[in-house]
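For this depiction, one protein chain was excluded, whereas all remaining protein chains were kept in their positions.
Order as written gives the chain letters A and B; numbering starts at 1 within each chain.
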Amino acid sequence: MSEYILELKGITKIFPGVKALNQVNFNLAKGEIHALMGENGAGKSTFIKVITGVHAPDEGEMYFEGEKVTFKNTRESQKLGIAAIYQHVTNYPDLSVTENIFIGHEKVSPRTKRILWNDMHKKAKELLDSIGANIDPKVQMGTLSVAEQQIVEIAKALSMDAKVIIMDEPTAALTKTESEQLYKIAEQLRDSGVSIILISHRFEDMYRLATRVTVFRDAQYIGCWGVNEISNEKLIFAMVGREMTQLFPPRQGKIGKEVLKVEGLSQTGYFADVSFSVRQGEILALTGLVGAGRTEVCESIFGITKPDKGKIYFEGKEIKINEPLEAMNMGIGYLPEDRQKQGLILQWGIGKNITLSTLSQISKAGWLNEKKEAEVAKTLAEKVTVKATSIFDTADSLSGGNQQKVVVAKLLASELKVIILDEPTKGVDVGAKYAIYEIMRELAKQDYAIIMVSSEMPEVLGMSDRIAVMRDGRITATLEADGISQEKILEFAMLEKE
Amino acid sequence: METKRIVSNKKEFNLKKFFFQWEWMLVAVFIIINIINTNLSPYYLSFGGIMDATMTFLDKAFMVLPMVLIIILGDIDISIASTTALSSVIMAVAYNMGLPMPLAVLLALTVGAVCGMTNGILIVKFKELPAMIVTLSTMIIYRGIAYIILEDQAAGKFPSWYSYLGWGYVGKIPFMLIAFILIAVLFGLLLHKTTFGRSVYGMGNNITACRYSGIKTDHIKVAVFTLMGIMASVTALFLTSRTGSTRPNVAIGYEMDVIAMVVLGGISTLGGRGKMLGAVISVFIIGLLRYGLGLINVPAQALMIIIGIILIVAVTIPNINLNGFKKKRLAA
Partner (left out) sequence: MRNISKFREAGLLVFIVILCIFLQLKNPSFLTLENINDLLTNTAILSILAVGMMMVLLTAGIDLSIGSTLALSGMTAALVVSNNPDISPIAAILIGIAVGTVCGLVVGFLVSIVGIFPIIASLGMMNVYRGLTFMSSGGKWVSAHQMPESFKKIATSSILGINTLIFIAIVIYIIFYYFINYTRTGRQIYAVGSNINSAKISGINTKKTLLLVYTLMGSLAGLAGVLWVSKFASAQGDTATGYELNVIAACVLGGVSVAGGYGKVSGLLVGALLLGILNNALPLINVSPFWQSAIQGAIILVAILMNAYIKRRATKENLMRRKI
C-alpha cells in the first residue's frame, strides 16, 4: 500500500504539434493540500484533465490508492472519488442547489423510483453545513454568488464521496472575505481526510493552505518543495525561471503630453477607485491576475459599460462616454480580450472585418463603396502583415496571430489617439507576437498613447514604459518600468498587502 | 515590417460557388413549378392570368422584405399581422370619421411605425427577453386595440381611387406587382449595398463584435423593427384596398406565412445569412404554386401540406450538403 492516495509518474501528453506535458510527476498524500503552480500555459490544465480522465496520457502511469488506474472518461474517475471544481463553474443555473448537488445520482426510493426530495434537501443541507456554508439548498443556483456556487460544487464533490478534490483557481473570482470562507472549508476538508490539489496563481492561497507545492514550467516538472522550505523569490524563479527568450523591439521616440486620465473610477462589484493616466508615445501596462478587474476598467472607458463613479479626462477635458462609437470618434480605440467573440466576425472575410468599425469612411450617405473598401482593407491588411492571400479569406481560416492582426488593422482604420489593447498576444504564436510588438512600437513612435492589458510578465517588462498593477479591483501600484523586476510586480499582483 | 506581404483585393469569380447558391435552387424550383403548372392546366400560362394571380398573394409579400432583415438579425417578429390589422382598422375608422383618405393612409403608416418601434425599443431595453416573447405579447395587444376600436364591426366605403391600389393596372401589369418589385429592389439595395445592411448582417453573425466595433446596435435594431411595422401597414393598405373594408380579424396567421417564405428563401433563423432575392423568389414560388394548383382544383389545403414539407426539406438540405462537404474535406 502506497503512502499516497494519488501518484502520477512520467506523464506525457502530446497534442498535434505541442507537447502539453513532458514527463511530469506528482503525488498527493491522504489529507494533504498540495499546491500546483506555474505560469499560464505551463501545462496545469492539461494535467488536471489527465487526472480526471478527460485526456488519456500518451506516456506515464497513474496510481490511485496504490493501484494502477486508467480512466476512459470523467465518470470513471468520479466513481473512484476524484472530483474537479473548475474556475468557470459548469452548473445548472435554473435548478436548485440541491439538484445541482445530486444531478445524475439523485436519491430515489428503491421501489417506485420516486425522487426523495426531502432526503435530498436534508442531505444537501447537511453537506453544506458540514463545510460551514450557510446556503439554503432550495434556492436557485443562479441566484448565488460565484463564491457560493463554488461552495456548492464542493458539496457536490462530497456528495459523491470524493477523496481527491481538484480546485482550479478557486479564488480567482472571489473577494477577500469570500476567499477566507473558502480557505476555512478547504482546511476542514483536509482535516476530515480529503486530499486537495490546489491550483492557484495566488501565493496567499498556497501559504494559507498547502503543505507542499509542485511547480510546472513549459510542460515540464520543475520540482516539489515543502511550502515552508522555499522562499518567495525561489518559487517565482522556479515558475518563470527561463531566460528571456523573447526579444522585444527597442523603444523609439519620446513621451509627450498626457492624453487620457481616469480618476477614482468605480463600478459596483467589479472595480473601485481606479486612477491612472497615459501619455503620447507611452505604453502603459495594466497588469495583474486574471479577474483583477482590468478588462472591466477598460470596457467602462470605451463605453461598453458605464462606471458608477469617477471621472475620465481626455486631453484635459472631462468626458462622458455612453457608446463605443463616441469613444472612437473621440479617438479612443479598444482591442477586446476575446478576439473570436468580441473582435471578429469569423464567418466574414478579412476585408469586411477590417472596415466594420469605419463603415462611414467607405461610404457616402450610407451607400457602400466596395471599391474603396477593398483598397482600404488591402492597405491596412498589408500594413499589419496579415498572412493571407486575399481580403476575401474568411477570418476563421486564419491562425490566432493573424486573426489578432486583423483586429489591430480594424483599430488602425479609425483615427485614434489612445489605443487600449486587452491581452494582445493571448493565444498567439511567437512569430506573430513579435510582429504585434513591432506594430505597438511603431504606433508609440507615431505618438499614440497605448494601454496594454497583459498577464504575461515578460511582455509587461519588455514593452511598457510604466506599469499599473491591479489586484481585486484596485490598483495596488503604479511603477516605472525601468529596472523593475518581475518578482516585484508579482508581489503587488499576488501578495496580500500588509 | 520590411517584408511587405501582398494581400489581394481582387474578387475571384468562383464558378462552383456561384452555381451552388440557394437562390439558383429556388429559381430551379420556380421553373419546375411553372412547367408542371403549364402541363397541368392549359390556362396557366396566360399572361393576364398570372398577372391577376400575383395580386392575390402579394399583399403579405410586403412584410417578407423587412422580415428578411429581422431574421438576419437573428430575431423574429410575430406581431406583424396584428400591426396590419390595427393600422387597417385605424385607417378605416379615421376615414369614416371624416379624415381625408391621404391623411388616413399616412396615419396607418404612422401606426405601423409606432407598433414596430415599440417592439424594437422593448427588445433592446430588455435584451434578456427573446424577441419571440416580446412580440407575442404585443401581438395580442395590437390586435386587442383593433378590437377595442372596431369591435366586431366592419369599416370601409373607401373612395374609389383607393381601390386602385389593390386592383389597378399600369398598362397590363398590376400596380401592386410594380409596387412590390420597386420596394423589393429598395430593400435589396438597403440590405446589400448600404452600411445599414452591412451592420445588419454583422449583428446577425456576432452582435458583440459589432458593438465593440462602434456600431450602434440598439439604434439599428429599433430601426429594423420600425421598418417592419411600416411595411406591415403597407400590407394593410393593399389588403384593405382589395377587400374594400376591414375588420379587426384581418390578416390572422399572416406572420407564419411570412416567416415560412423568408425561411424558404434561404435566410437562416440562426441569423447572419441569406439574401433578399431568395425571399422574393420564394414569394413567387408559393404564390404561383397556389395559383396553379387552384386552376386544377387542388384544394388550397393540400397546398399547406406541400408548403410545410417544402419548408422542412428546404432547411434540411443545406445541413446535409454541409455535412457531406465536411466529410469530403476531412478525407482529402
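As a convention for this text, a contact is a pair of C-beta atoms (placed from the backbone, for glycine too) under 8 Å apart; a residue touches a chain by one contact, two chains touch by 3 or more.
Bear in mind that the values here come from a model prediction, so they are computed numbers and not experimental data.
Put simply, the missing chain touches A, B once the whole complex is considered. Within the complete assembly, B:I140 is the residue of B:I6, B:L103, B:I140 or B:I296 that touches the hidden chain. Only one residue from B:V114, B:I183, B:L295 or B:V315 touches the chain missing from this view: B:V315. Per the touch definition above, the residue from A:E67, A:D94 or A:D161 contacting the chain not shown is A:D94. Contacts to the hidden chain, counted on chain B, fall at residues 76, 78, 122, 126, 128-130, 132-134, 136-145, 147-148, 151-152, 248, 252-253, 256, 259-260, 263, 269-270, 299, 301-309, 311-312, 315-316, 319. Mapped onto chain A, the footprint of the missing chain covers residues 74-75, 90-95, 99, 103-104, 106, 108, 113-115, 117, 136, 138-140, 143-145, 175-178, 268-272, 293, 472-474.
Just so it is clear, only the chains that are shown with their structure count from here on.
Averaged C-alpha coordinates put the centre of chain A at 44 Å from the centre of chain B. Across the complex, chain A is touched by residues 1, 3-12, 193-196, 198-199, 202, 205-206, 208-216, 272-273 of chain B.
Across the interface of their complex, chain B is touched by residues 302, 304, 323-325, 327-328, 334, 336, 341-348, 350-352, 356-357, 359-360, 363, 366-368, 374-375, 377-378, 381-383, 385-392, 410, 414, 438-439, 442 of chain A.
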